[in-house]
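The complex appears here without one of its protein chains, the remainder shown in place.
After this line comes chain A, so read on.
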Amino acid sequence: MNPPQKELKLRPPIPPSVSNIKTKDDHPLWQFFHDKKYMRTADELKDVGEPWSVPQLRRKSFEELHTLWYVCLKERNRLLRESRIYQTWNDQDLPDDPFVTVSETIKTTMWRVRHVLSERSHAWANGIKEVENNYTEIINEFEEDYLTADAAADREMEARLERFQFALFGINPMLEDNVPDRNIIKGLKEVARLKLTRFGASEYEQGTEPINNIRDINEAFIVFTAEHTPEGVEDAIKTIQEYREQGTDPISESDELTALAKLMFNFEQEKISVGSTSTKAEAEPTTTV
């Protein structure tokens, strides 16, 4: 049985209220508010600096510019929201809206970021065009520098060689990041030929056939991954001699891509296994002690 009812009385309307709503601290829309404030005062916007200059921006990397762009964009979103409220409440034309002034400053930074990026883009396009036009000249020029440099300049030449192979053949210094293609095969052979000419001229064991040329991608890869020292290249030559003594036919051009993919896979696996053994070797003493 239900208890007796109370008297029914009419009440005034109950308007909805926002006071019951609890907003999460990490709500995404907080990004439109500075410090969770409804609006900033004009005093809080006084200490705004000047926009970034072009020379300052030229020193920044792409990642830094990218970050700066989004920081600016978010700040402009905040300012324009505040500006809209400011104009609504004042209900008149405001020539010096502080929010708009700061927003314009940020806008200047933003077009300068774009300007710097476009400069880089044009420089890149021009560079590519120049490489295409003077391809053989650039290779010959580098070859001459590389082969005539003395032993003292080995390290410098190694760095230059890395840049050369990246610029002309697209060979990433991190070998495992490359995707095998014809250009990379061409680059590997070219680099191997240069290394062999620079370091391979030293004495080799008597009674063995001198290694003057690269027969296939396998040999090119051995020389390419060899250390940039006479000893490194000598070891590579020995490996090639052993390889040739086995009497296998050189890899044909049609099979080169598959062969390179296998070589790169093995190279990576070896690197991983070497890395794991070295970490084990490091870990061992600590466990024994």
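We adopt the following convention: a residue touches a chain if its C-beta (ideal position, glycine included) is under 8 Å from a C-beta of that chain, and two chains touch if they have at least 3 such contacts; residues count from 1.
Simple rule for what comes next: contacts and distances are computed from a predicted model.
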**Item:** Options "Proteasome subunit beta", "Brix-domain-containing protein", "Large ribosomal subunit protein mL67" or "Nucleoporin 50kDa": UniProt name of the undisplayed chain
**Value:** "Large ribosomal subunit protein mL67"
**Complete:** Missing-chain contact among A:E7, A:E63, A:D96 or A:E132 belongs to A:E7
**Prompt:** With respect to the chain omitted from the figure, which of A:N20, A:T41, A:T88 or A:S254 is a touching residue?
**Reply:** A:N20
**Message:** Just checking the interface: what residues of chain A touch the absent partner chain?
**Reply:** 2-22
